[in-house]
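A single protein chain has been removed from this complex, and every other one stays in its place.
In order of appearance the chains are A and B, and numbering begins at 1 in each one.
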Amino acid sequence: MIKRLSSGPYLFWMLMFVIVPIVMILAFSMVTVTSGGDWSFSLSNFSRAFDPIYIAVLGRSLKIALEATFICFILGYPMAMILAKMPVKYRTFSVMLFVVPMWMNFLLRTYAWMTILGKNGIINGLLSLLGLPNVTFLYTEGAVLLGMVYNFLPFMVLPIYTVLMKMDQSLVEAAEDLGGDKRTVFRKVIFPLSIPGILSGVSMVFMPSVSTFVISNLLYGGQYMLIGNLIEQQFLVVNDWNFGSAVAMILMLLILASMAIMNRFGGGNPEERGANLW
Amino acid sequence: MVNKWMKRLYTVLIFGFLYAPIAVLAVFSFNDSKSTAKWEGFTLDWYQSLFQNSLIMKSLYYTVLVALIASVVATIIGTFAAFGIFYMKAWKQKVILNVNSIPILNPDIVTGISLMTLFVALNMELGLLTMIIAHVTFCIPYVILSVLPKFKQMPSEMLEAALDLGATPWYAFRKVIFPEIKPGIITGALIAFTLSIDDFVISFFTTGNGVGNLSIAIYSMARRGIKPEINALSTLMFIVVLVLMLVLNKRTKIEEI
Partner (left out) sequence: MKKIVSIVLLIALFATLFTGCKSEDKIVLNVYNWGDYIDEDIFETFEEETGIEINYETYATNEEMYTKIKKGGTQYDIAIPSDYMIEKMIKEDLLEPIDLSKIPNYANIDSRFKGLDFDPENKYSVPYFWGTVGIIYNTDLITEPVDSWSVLWDEKYSGMFTMVDSQRDSIMVALKKLGYSMNTKNLDELEAAKQALIEQKPLVLAYVGDNVKDMLISEEAAMAVVWSGEASAVIQEYDNFAYALPKEGSNMWFDNVIIPKGSKNIEAAHQFIDFLCRGDIGFKNADYVGYATCNTETMKLIDQSLIGTTYAYPDLKLLENFEIFSDPGDFITEYDRIWTEIKAK
């Protein structure tokens, strides 16, 4: 009885504040409003979203989000391994150090990157000190990528770290005893066992990267439209809530689909993925 | 040996990358100019005017207030929910966990807009209450995702055993289950607090009537240039958090995260 009751408030909450609002957005997306204020049911918002212009926007978002996820993985995996092997004394503190930057305002941190990357910014200052030619960083695709990697790297490191920590050390020792050299042990034992952590890291980085609009706005000067910018523009600038809702629904389906594919591919299921979050 | 130095260097580089912008913020909080573009000399003025800026102080108050309430409420609801979910049938669990991931997967702007639409439809006045509800909504899933695994790691018969031995359900929860899942609860609360304190998009749509957090203040300020007071505030916040962590780290061992 108590077992059932204890999730009651949660179920109510999710129904009220997650399901109902999503249904409302879905309803918005399937409605077109005529100039007179009359509305009718139609799928024209969805067909508009498949215009080549918007398909290009979608492709661009997917591409850059995949790139950001890949870079985070390459940078994050070694870091997670280093963390997992640190002496306990430093470990907790180092892990906390990954969380602390997130307590500083996200916009401010991104603005600070503008100061670092700018034409007369810190990096170019250093380059000219060394007598090297200046480089343009700001307002390039690279800057957006950097912003994403910077903001979402902890989301990759922490889940992988958690899995590595929980890994049964005896397996690793057994593999070593059986004569596996370091590389083989990593390839055959450690890496396969850490896949659930990688999967949750990948989704935690990919999802916000594919839907962000602030990073691209700031670091590419509003010229680089990602799907998040498209949605934001529909809701905040042009006031076309119906088209905006349709694009949002497409994005949501897309994310859900890619998560499903990844789970199939990794053999994990949602609850296991959850287990490895942080 | 070389390997060890490589590792150290790598760690330093990664932390350098994470903390570089924060260092820039801190340095420019002492800049004797309204702009963050050029270094014009040292000053402490911004730290002084920070405390006289009523908008920033009010936003700070709401940011911390909302983060505290939202993370506590989300942690309580989420922990009990995880308890219930753990004992559910497998298919039900699957359905619920899928719904649970919607707020995580959804772009913030969609969550924000949809909640705003709901609040307006319910005729609720946008403000502190609606903002807290919104924050609780996007925090709960993370709490569940960090608490639920701890239930799974727990020996499955533990609760049954305690109940058979005559413990009341509440007693069993407190004395048997709670110690087992505590690390998960702490992690969940920490994630919730972190997400809440940094949120802009969802807060923007779900608040109004003079209630706003720091992100909103910063965003609306940005058009005319971020004020150096904000940099000063961030520097202070950073120092407080760092000191707090050092003290915690010294005095107690924080549970494994």
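Just so it is clear, a residue touches a chain if its C-beta (ideal position, glycine included) is under 8 Å from a C-beta of that chain, and two chains touch if they have at least 3 such contacts.
Being a predicted model, the structure only gives us computed values, none of them experimental.
Summary of contacts with the chain left out: across B:Leu13, B:Met124 or B:Leu242, the touching residue is B:Met124. Of the listed positions A:Ser7, A:Asn105, A:Asn217 or A:Ser245, the one in contact with the omitted chain in the full complex is A:Asn217. Checked against the hidden chain, the listed residues B:Val99, B:Met221 or B:Met245 yield one contact partner: B:Met221.
Listed for chain A, the residues touching the missing chain in the whole complex are 35, 53-54, 56-57, 111, 114, 118-121, 138-139, 217, 220-223, 225, 229-230, 233-240.
Touching the omitted chain from chain B are residues 35-38, 53-55, 58, 65, 68-69, 72-73, 76, 116-117, 119-120, 123-126, 128, 130, 174, 204, 208-212, 216-217, 219-227.
One rule holds for everything that comes next: only the chains that are shown with their structure count from here on.
Per the touch definition, chain A reaches chain B in the complex via residues 2-11, 13-14, 16-22, 24-25, 28, 75, 78-79, 82, 92-113, 115-116, 118, 122, 150, 153-154, 162, 165, 207, 211, 213-214, 228, 231-232, 235, 241, 244-245, 248, 251-252, 255-256, 259, 269-271, 274-278. Interface of chain B with chain A (complex): residues 7, 10-11, 14-15, 17-22, 24-25, 28, 36-37, 77-78, 80-85, 87-88, 93-94, 96-111, 113-115, 117-118, 121, 133-134, 136-137, 140, 142, 144-146, 148-149, 152, 169, 187, 190-191, 194, 197-198, 200-201, 214-215, 218-219, 222, 226, 230-231, 234, 237-238, 241-242, 245, 249, 253-254, 256-257.
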